[in-house]
Each structure stands twice: as structure tokens, then as C-alpha cells.
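Note that this complex is displayed minus one protein chain, with the remaining chains in position.
A and B are the chain letters, set down in written order, and residue numbers restart from 1 in every chain.
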Amino acid sequence: MNRILRKLFSNTTSLIGIILLIIFIAIAIFAPVIAPPLSEDHYIIPRMSWDINPQPPGSPMSDEIRDVYDYMGAKIKYDRAIFGTAEGGYDIFYGLIWGTRTAFKIGLITVSISMLIGLFIGSISAYFGKWLDEILMRITDIFLSFPFLVAAMVLTTVLGRGLDKVMIALIVFGWMGYARVIRGNILSAKEETYVMAARALGVKDNKIIWKHLLPNTIFPVLVEASMSIGSMVVTASALSFLGVGAPVGYADWGQMVSFARNWIIGSPGQAGQYWYTVLYPGIFIVLFVLAWNLIGDTLRDILDPRLRGEL
Amino acid sequence: MKRNFSFIAFLCLTLMLFTSFSLAEIKNPDTIIYATISGPESMDPHWAYDTASGEVIYEMYDNLIDYKGKSTAEFVPMLATEVPSVENGLISADGLTYTFPIRKEVKFHNGDILTPEDVVYTIKRALIFDRSGGPTWLFCEPLLGVYGIEDKVVEVYGLENYSDIFVDGDPRGELKPEKKYKEAMIKFFNDYIDKTVEVDGDNVVFHLAQAYAPFINILAHSGNWSAILDKKWAIAQGAWDGQADNWWKYHDPEAEKDPLYAVENGTGPFVLQKWVPEEIVMLERFDNYWQGPAKIKNVQIKYISEYTTRKLMLQTGDADIIYVDLQYLSEVEKIEGVIVEKNLPRLVNTVSMFPWTINAEGNTYIGSGKLDGKGIPPDFFSDIHVRKGFSYLFPYDIFIEKVAKGMAIRNPGPIPKGIPGYTAAAELFYPFSLEKAKEEFQLAWGGQLWEKGCKFNIFYNEGNNTRKAACDMLSTYAKMLNPKFNLEPIGVQWSAYLKAFLTEKLPIYTIGWQADYPDPHNWAPVYMGSQGDYSGFFGEAYRKFARENVDPLLKEGLQETDPVKRIEIYKQLTQIAHDQAISIYAYQPGGNHVQRLYIGGWYFNPIVPGLPDGADFYHLTKGE
Partner (left out) sequence: MLSYIIRRLLLLPIILLGVTLLIFCVFSLLSPMERLATYIHDPNTLKNPQAAERLIAKYHLNDPFPLGYINWLKRIINFDLGWSQAANQSVKDAISQRFPATLELVLYSIIPVILVGIWLGVLSAVHHNDMMDQTIRVTAIIGWSLPTFIFGLLVLFIFYGILGWLLPGRLSAWAQDIVYTSSNFHSYTHLITVDALLNGNLPIFLDALRHLIAPIITLSYISWAFLLRITRSSMLETLRKDYVRTARAKGVDEYTVIHLHAQRNAMIPVMTISGMMIIEMLAGVMITETIFTYPGLGFWTATAAQQLDYGSVISFALLFSSLMVIGNLVVDLSYALIDPRVRLE
């Protein structure tokens, strides 16, 4: 473990990734301080104006909205759209800051739950073998042969919009990889002598799985899982872009990009007039995923047994 | 060696590609290209009930009469040689008989000549075809007095359901084998359908079941449902064979079984060259058009759902006319060589409804279901002070200015501007006034509402950001007025919306209506009648109120033949809409038209399908 951490920190690419990740974590934790919420539900992006056209960075809050807050006696803690507003007057800055929390939520929850499901299915399938293995693996094949984006899209369309529905869709169609990997590892580990010895001694099955097999085979799965956090976030934002996913006005990065979709070309002669609607959300998404990928790429190299001793 | 060769080949290909970029002055000079969002459902005039189909059928088929230029109130003859009226005697004094002399020497696209027999066949086929969710109810109402032919069968024979007379209750299957069923159905045809319209020499005569002021509108060229088919050709394609003895087999088929779904044979100025669904419609000029051939040889309508792509096509001249959403209009105006007509008076409006009784069964949208601050009771909106309160609460002008970018107007009631019966009397408009709203809410439910507050959801259809803004505004100002008023806007998908709508579970919901024809009978019943498309779902309390107070006026208005008296009746209805604060009549959006400068001949008539975004291609020219 120590060796791995040392290698990660010494390699430039992974170091950059780690730094980026730390910045994102900081943003997520300090979101209420960086972008103080203006309503009870913190994830609803406040509108800076009712205007449909996106407003450029630095625009002040429009008068009607200001009046509303004054009337209600709510303290306006900030009243400028630092990154500008998206279509409909939604503050981009707020959306991105709180979107960081959403991104972590999506990534961590979907990956951990789908990993758990995958581990469960894969390990009992591998350990008990025979017909249980056959059935479970066929079920896995069925889920696998379903094109992921289509499946996620269908499920979210049926379940309706909402972040929880997106996560359900990602989990339901995301556990198969883990199941396969752990099954493969356990199948080979099963033949190891220490397992046979434990069996001969009469140790209970689940104890064998828990205490012996899993700890020795789980590590690559964990690595794989942590690397998928980034891609889960991208998939979620792709779903938002396609029109399913987080509801309009919710602080989610994909949402913010989908706002930008029709303004990306801008007016003729002023192509790129609405650059901020795409650039800021785009940067966040790319850097977030980049962070995970940089770390992951190096991690894979470190763990690849064939390269052991080379790094 | 190999590598160098492939590299050179790659270079050559790239060079060829770039040299193929020719930049003509006006691209495709004999084709007008219109880019819009979604494509037609069907080419069958009796199936189609959507604008995309309507605008294509409009170009390929003719009707008996047409609107005169830009007018929605004056008619000119088309396939008929005279427009019937009481004055020229072609409409009987009791309004039940209409006579149309039919034009001679009009050719269909395949060369057949139009006869009165074609007209009669078309109308009867429409009645028989009557697909669920289709437009043919527009004929059933005047000619049979009901909304659909199945209802007439049920009424005449006292059945429970139309499907009862079929084996396994499947109306698309076989009739029950006993002879009496087949005989009854044949008799039905002879007694009712056959009598609605007949040939009389060179004329076609209609026999209505009730006096129906807008009957001429229904037949006019703008409604695809009254396009005239070629009987011989239709029968050859497999449509109804014109006989009485198996008409039910041609009733309400599934889309894939409709023989006229993808083919056409009209008398109109354009022929369908090719239709690739959801991709393109290619029309070619019909040189033997009886009014003279169109000025442009080809028309292509392309279906491109991405706005950015359409905009780019307009910029590069790959499209001559495009559909643009309101919010992007300011972008498009700046493109060189493009002209934008704004704020064209469209016959649509958007209304927020208050159902008087909400279905409380398993309904999460009304919170606790009681007046305890955590929900609303199912009959919440039956209290007139509640309705009036919300009517004063909506920020009409801010909405029109900011969200509709100034391109909309207010209506005082369900009838929009441009339809006879519209009134702009100032006292009929609810002003945006927080004081007045407060007054009303304080009176509501004996003062309990103001004290305890309320909590419920207000709805918009997912993806419609304008309606979302309307809901957000209502919610914001409600909260501002009284912090205990929690109106939570939620966007639901169309499927969930439809279900909630049909089961009467929605509290406040915002929805729109588009004219089938420019007459108040197409508007007032929808929003106010006891069987209205919308108001019919306001709950039993409203339906009772409507039956007593609204329906009689609606019937009077429908059957009144004196136009001046009619307008008075509809004004009365608007007064009722105001006094009862039945709904928030949010706005009537203006339309816009975006095209390149070199397209000539475009004019706006709000009832022509596809306009203002599209065009009546018959009159258009390209270049010079």
C-alpha cells in the first residue's frame, strides 16, 4: 500500500491528478461558503434574472428578482453572476460549485452500490459454481448485451427526471463489469492451496469467501471502481444533455452544458458570444474526469504485474 | 514505402474534398428548402391531426373553398365554384343544408378528373374512418351531432360499448356472427352516413344534423381533414370500397394498416416526390394544376431537430426558411441576408387552469389533502376567492416582457385575438396586483387559507421552459405575498402529465390550444364547456356549473346564424370567464417567420398550417 502511494505521488501525471481532486473535494465541502444558497433547497440554482438570453459574466441581479428577495426579507449574500447566467437566468457559478457536490454524489453512490452488487453476484457465482454460476453469468450477459447509454436512457425516461432516477439507471446497468472481474479472480484463487486447506478443515463457506477469497481478490476491483467514478459523472451529464436526467434548474454539470447547447454558435460576427455557457461547465467536467483518469492510468501501470519492477 | 503512398493518397483526397467546396451565389435556385423540427405523421388527410402533416397535405390537396388571401373570415371558391351563403341560397334558412356546385376539368395528380362523386366519397370515408385521436370528429359533430361515429352507433342502438358487437370485443376483428349485427350495421350506414351528403347533378349537398355556424370553416383549405380525395384511386389503394356492407372493417385502423398513409393523389399544386419519415419531404410542381403551376419547381422540407444546425443552414444558404424558437430570435436577426418578421398574430394561447375538484385518490400533488398548511383540499379551487386571488397574482406584463420578449399579448378569456367574439374590454383583464390578491385570499375559505397557508404542486410539461418560467413566477410571488403559500413547480414528462391530466389529479396546470379553424366555437367550449377538452376535466362541481350556465350559451352561439348576435353571445361567455375567474389567461404568443431575403411572395395567414414559421409554397419565388 505504502509503495503504491509513494509511486503515485512521485509520478508527475498522477500528482497533477491528485492535486486536482483535492481542489474539487475542497470546492464540494466549502460550497455553502463559496456560493451561499438563496433558497431552502440548496440544489436549486437561483435565477439572476427572468431573461431567456444568457447574460455575460459579471452581470448584476435583475431588479425584479432583487425586489422579490428584499420583499421577503432574505439577505442577498451575493448578487452578481460571476460566470454569467445560462438560458433562463440561472447563475452558472452557483450551478457549477454545487454541481461539484452532485458530481461526487453521483460518482460515489453509483460506483459503490454497483460494485457491491457486482461483488456479491460475482463471488457467489464463482464460489458455488455449477448451475448457479451458469444462471448468474447468463443474467450478466443479458445485462451486458444491452447498450449502456440506451438502457440508461430508457430507464430514466420511464422513471422520470430526477437525480435519483439517473443513479438507479446507472447502477442497474453498471454492476456487470465488477461481477465478471471478481468472478475471474475468485475462480483462479479458488484453486489455491490455502483455500483447499481451509475447506478440508471444514471452515464454513461464507467465512472462506469473506476472510480469504475476497480480501485477496478485491483490490483490482477497487481500483477499477474508483476509476469509473469519472466516467459515471460523464455518463450522467450525457444523459442530462440528451434531455433525461437531472431536472431543469438543478445544480448538475451536465444540466449546465445542456443549457448551452443552442447558444454555442452565438450570433454571426460574434461567434462564441456565449462562450461562458459552455466553457465554464466544460472545464469543470473535463478537469474532474481528467483528475480521476490521471490517477487511474498511473495506478494501473503500478499494479500491472507484468510491469512490476519497471516503474 | 507503403506508408508514404498512403500518406500521399490521403493528401490527394483531402485536396479533392476542399476543391469540391463550391460556393454558389444562391444555392439550389429551383428548390426552396424549409427546415423545421419534426415530420408528418401521415399523408392521409383523414388520419393527420398534426401541423407537420397538415402543412404538407395543404400543398398536395385542395378543398372545396379557400380563405381569401390574409383573411380568416372571407372565403373564395376552390374546388367548388361558389361559396355557399344564406344570401345566394346555397345555405338553407335553417342552416341544415349546404350546396356546393363543383368545378369542372380539375385534374388529380394521376390524371383523373374531379367529379362530385369524389367529394361525396371523401366525406363518407372520413366519417367511417374516424380514427381515435384524429380530426374527423370535426365532421361528426355537424353531420351526426356526436363526436365520433362509434358514439352514434351506440346512441342509435342503445349499446353499452361499440366493441360489444364484435367478437372478443375487438373492433378491428369480426362482427358477431349472428345476422342481425351485420344487418344493423348496414342499416346504420344507409340511415345515417349515406344521408349526410349526396350528389345532385353538378352539386354536392350536405345535410347537417344541427345548425352549425362554423361548418364552412371546417371545409376550408387549411384543414387537412376536408381535403378532397380521388375515389377511384383511393379504392384502388385499398381504402373503403364505397359499399355499405363492410364499412366497419375500414374504421379506425392502426397506422400501419392505413393504405393512404404514405401516398397521395390530390388536386393541389405540388406532387409528393419522396417522403423519408422524420428526414425529408420532397415536393415537385404539378404542371397541370387548375389554378396554374406554382412558380417554384421543387420544395424540400427537412426535419432537423437541432436548432444550431438549422441556424447554420440558414447562414450558409442551405436552407431558405427555418423554424426558430422565440428565445433565439435575437441571434438570427443579426445574420446577413435574413429577414425576420416578428410578433405575427397567431391563433394559439396559453392558459393556467384551476380544476374545481381534484381527484384525491393517491394524489401526491395536493400534499396532505386538507386545509392545514401542508396541502390543499380537493375542492380548493371551487372557492371563487381562491381563483380570483391567483388571477391577481400572476405577473402578466413581466412575463410577456421578459420571458416572451415582448412578443405576446394578453387575452381576457379563452377566445384569442383574431377570432370573432374576441373582446379587449379593459375591465375584463385582471391586473397584477398584490394588494387585490391579498384581499381575495383573505376572504378565501372563511379566512382559513390566509392563516394556515397551503402547499401543492403546479405543473409544466418537461422541456417547456416558458411554461416553467410562468410556474416559477407564480410560485415566487405567492411566497412573497404569504410565506405560508408553498406552490412547488414541478416539471413532469409528457407521459406522466397525460396520465395525471386524464385522471384529474393536477392542481394548477398550464397548457395551450391551437386553432383547428378560426371560429369561437373552436375555443370557448374547450376551456369552458362541461365537455370541453380541458374544462371537461375540472371535476363534477365545475361540470354541473357549466351545464347550467355555459353549455346553453355555447349551443346558442354555435347555432346562431346572425354574426352580430353570435359575437354578443361569445362576449357574454368571456364575461363569465372573467367573473368566475375560471383560469389564468396567461398570454397569446406572437409568431415569427425567418427566411432569406431572396424568397418572395410570402404572406401571413394565421390559419394556414405551419405558418408563420413555414409558408404556402404555391406563392413563393426564389431569387431576383
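Convention: a residue touches a chain if its C-beta (ideal position, glycine included) is under 8 Å from a C-beta of that chain, and two chains touch if they have at least 3 such contacts.
Note that the structure is predicted; figures quoted are calculated from it, not measured.
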| item | value |
| --- | --- |
| Options B:Met185, B:Ile304, B:Ile321 or B:Ile508, residue touching the unrepresented chain | B:Ile304 |
| Candidates A:Val111, A:Ala251 or A:Val278 - the one touching the absent chain | A:Val278 |
| Residue of B:Ser71, B:Thr364, B:Ser433 or B:Ser495 touching the missing chain in the full complex | B:Ser495 |
| Interface with the undisplayed chain - residues on subunit B | 13, 16-18, 20-21, 27-28, 31, 33, 39-42, 49-50, 132-134, 137, 147-148, 150-151, 163, 169, 171-172, 252, 254-256, 262, 273-274, 276-280, 282, 298, 300, 302, 304-306, 308-309, 312-313, 316, 318, 493-499, 501-503, 511, 513-514, 531, 533-534, 536 |
| On subunit A, residues whose C-beta touches the chain left out of the figure | 12-13, 138-139, 141-151, 153-155, 157-159, 230, 234, 237-238, 241-244, 257, 261, 264-265, 271-272, 278, 282, 285-287, 289-290, 293-294, 297, 304, 306-307, 310-311 |
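Note that in this section only the chains that are shown with their structure count from here on.
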| item | value |
| --- | --- |
| Rounded Å distance between subunit A and subunit B, as computed from the means of their C-alpha atoms | 43 |
| Residue ranges of subunit A in contact with subunit B within the complex | 47, 49-53, 64, 68, 71-72, 87-88, 157, 160-161, 243, 247-249, 261-270 |
| Subunit A-touching residues of subunit B, taken from the complex the two chains share | 307-308, 311-312, 315, 325-328, 330-331, 334-336, 398-399, 402-403, 405, 462-463, 465, 468-469, 472-473, 476-477, 479-480, 483, 490-493, 496 |
